[in-house]
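One structure coming up, written as structure tokens, with questions to follow.
All protein chains but one are shown at their positions in the complex.
Our next item is chain A:
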């Protein structure tokens, strides 16, 4: 259907398409669509009706004229129909019933009660007759229409079956249709229409006058009464057209149609005339006058003042609403006779009025030239009789006629009546008469365009002035409608740049939109008529709110929507929004009322009164009583309200670009939406937005449109919200809305959902209002036993060699001993094992948000997330744990959460960890509403978007990157042989225990097991080692203990590769060594499933750790309490020598000088008998029993030690401390340094010689090593133990050094033998000086004491080569 508020609406013929018989809605609509393109019929294509009395509107008179049909599917409301004949075009003149041919073959749609009567014709035949019956009924119901036709679509009438009943036309299916089939049908209908128009016109001409529409018509629901009147008049009307059923005038039309089918536009002109001449003969049965005459009598009767008039019902179309008043007026006209009197004037008025109505008929019939002529004449009469209303109407029609003429490309003259004064008429017509028609038309159009604003203004003023005449005031609706029509005309002219051209006319008549959308954003001040003027005019149509009773609800909505559409055309979005808001506020009470009424009629609860609403709702947006499906209407309402709220800058979820179906929840879309929302949030006034949204919610509730309620409630929450992601204590994110209202809205959503569910409406959902729902996702740390620890390939090789060599050097970095890196561990997951994520959710609103389901969304490796539900309390962030299981190894990214909030669409939410709030735009780029409507106007700006500088820094989405590794076993310590993981050892004792490990996983074996140990001694040792003040000797000691006295150690069985099969157990043996300070220890087992030999491991691998803490008690066993080294001099008892290896063979000569005596005080601290066994390196062994608590001194000679260089630097075991040049940092002198080094090296030598073990004699059998490292050497002991580099023996008189004292006699020679031994592998060149001294005065000795000052002797490096001693 065409725009009802088009400026040229009066030139259209209204057609009502009715479904008839059994027909599906979709089929009906498709038929309507097929008819729709044929709505313009050229008069030249129509064959005239041959009957002589029906040629008043003969198409031959103006073959290029056109009839424009307005195909509607609803009968106009009574208040509109009542305006005819003042506005005749409102009345449907043609009624086309549409039947579905496909249904004819089916079961008879009516109940069988009629067809039961015997064996009638075959079914389709029968059904056709039924259709005919129905058509008759339609005729009865709509008697005022001129043509009633029934189109049977998709039906080919078999020729054998005889003719179709009268009034039925078969339309073959679309495939079989020729291009012109439907056109032919429309032409036939037009022909009939034109013929019947004559009848109507004649009947009108017979009237003395026509009443003006009265004010009251608009409001009284008088359809019932008027229809009753119509019903009463039925017979007469019907008879007028169809006097003889079957074979009368109309039945001839099918026959005639065969003739007419020859007369098509494409035919040559002669043919046409031929057929015209023949056509009268084709219908000889047409009654020439009889039937018509009677019908006219019946119609015109009352006007003739016939005595029967009072009893006779008046045809409703021609009479105004109240018959009594009408007759009284008529009586006046009848009574008053005489020139110049009132009656003379009223006669003239009547004449003028009838002329105007006839003119409008010409207008509809497409004979615009005639219409112009007729109207000018009649208009002049009305003008001079001060019949303002009809004068204005005439001008209105004249204008339309001119537009139609201009549209078809005809030349026309602007009648003088259109100018206020004749002088003002342009002289163009007079001065330039010899002009080509085309240019003449152009001139006329130009003139018309210039004249338009003034003319329209004048017409409107005339309408307004009509109110001064009693009873002549134009009702609000037609006035408003006229204003809207005119404004539309002006607006279109304005949009076309102020000129009236073909585009404009096309748009006006057949609603072809402009090829190029005019730019309405820029100011258009220079275009006449200006927008401001148009708006001023337009707002005259705005119904005054003070008088709601003058305008029915439907009319009001029509007017308001018309105003809104024109404002939209002009680009006045805000004004349009104001009107639309008004429209909404008008609709709400109306809808509520209608709902209550509809519910009362159907006897159901108001909430269920959906069905009653469709008709009302439909007529608001012009869809008419099409009875659209619920969904169809809702989309219209949705976008309508959406547009309304958009203008006010309401923050909506769909970012203006429409396409609500494809919800895009990607990060970019979400960020874009946030930025967009922030911009719209800054736009406009908060009050306005919320007010508008509340209206929208109310309207949706009144409909009831549950989708709308939810959508706008969500939008309201979104608009009220602050749209920020608050930091811990930075922004105020609370919405600008009272708490009560928020809670109310929240309950509203719940309530709506409940109501919808009760009504069986499914899948209604809103868009969640806070984009920052998910504020963080993090991986909950796995329990230590489950955490996989990443290792590099190099680490495993190091580890395996360490284990292979069995000597664990603690100073070589052992990656498995180190504490796992926290950051790295966080990102690791094991395939097939569940992980727990902590999701932070925010709710800045003051009500609970119920989350029906939340799960993680991931990218990369396959991942299965569990689904959780929760409730977020008001104004808080809440942490929720969601578990998930990666299914395969690889990179995994948690990109967001898929959340379904109750009542809202399930959608994805990106993760916004950083707080964010929008920044205010510093520079002003756009003014006003252009900011919102701009992206819509330029949809193709996606490419250039990249170059546009972003308005504000968008919030950042984060993802949680995870690394999923292959399936790994889970190993636990099943048992150990220790009771309660505790063990008691004695110092120096070694004990073995075993650990049983179990592999819990069902299908993953463990093929890599690495043991590492931690104990309580390591810590203080490391501390001591890191002490910078420690002397090198101490450090060496610490390091030695650290490196070689491991408290715990794995004792692998021979050739065993650690392996645990899935679900299996394996036992491993461990050894613990008692050390002082050892209280606890941890056995760490790193295990993994590599699947390949360790040497072939790819880049990285991961292990997991299981640890077994042990409690160890170390008790003292044998303590070395004291030691001493004494030089041996003089005679030594033989028993002492027995302890040395050398002493056993007595023949060997042993000198005490080669030995020193070592004293060890050993104490038994263990409460049982201990047996100590000492091995001395040169073969001697000592066994000693020590009673508990006793100290036993062991004395034995050990050979004195010669060290090549006792001043070597003390080595460092820790490779990290081995440096080449070390400057001693200590403040000790070189001497003490030298002596400490000496002590160190000699001690080392002693310790090398000695090795002690012990075992218990009573109680449980224990054995261990004696810790001898406790010995400390003082300078004296060093002296005792070391062999001098050069030894000097003095032998006096043959007796050796055994005797300490020699006696020699004065003046007697004594033999002094001096034996010098060189202990070094180098040659000495000693110089011997005898330096005797007196006993009495040692200080004046001439000799230095042996060994002390011998070093002063000079020696020279010989020319011989150096040979080490051991070679």
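Convention: a residue touches a chain if its C-beta (ideal position, glycine included) is under 8 Å from a C-beta of that chain, and two chains touch if they have at least 3 such contacts; residues count from 1.
Quick note on the criterion: contacts and distances are computed from a predicted model.
Asks: Looking at UniProt, which of "GPI transamidase component GPI16", "Trafficking protein particle complex subunit", "Large ribosomal subunit protein uL4m" or "Queuine tRNA-ribosyltransferase accessory subunit 2" names the chain that isn't shown?
Replies: The missing chain's protein name, per its UniProt entry, is "Trafficking protein particle complex subunit".
Asks: Of the listed residues A:33, A:105, A:691 or A:1204, which contacts the missing chain in the full complex?
Replies: A:691
Asks: Who touches the missing chain here, A:573, A:640, A:863 or A:1166?
Replies: A:573
Asks: I'm checking contacts with the chain that's been left out. Which of A:90, A:144, A:531 or A:673 qualifies?
Replies: Per the contact definition at the top, the residue touching the missing chain is A:531.
Asks: Touching the left-out chain: which of A:762, A:920 or A:1028?
Replies: A:920
Asks: Extract the touching residues of chain A with respect to the undisplayed chain.
Replies: The missing chain touches chain A at positions 523-525, 530-532, 535-536, 539, 542, 544-545, 567, 571-575, 577-578, 581, 648-649, 682-685, 687-688, 691, 920-924, 926-929, 931.
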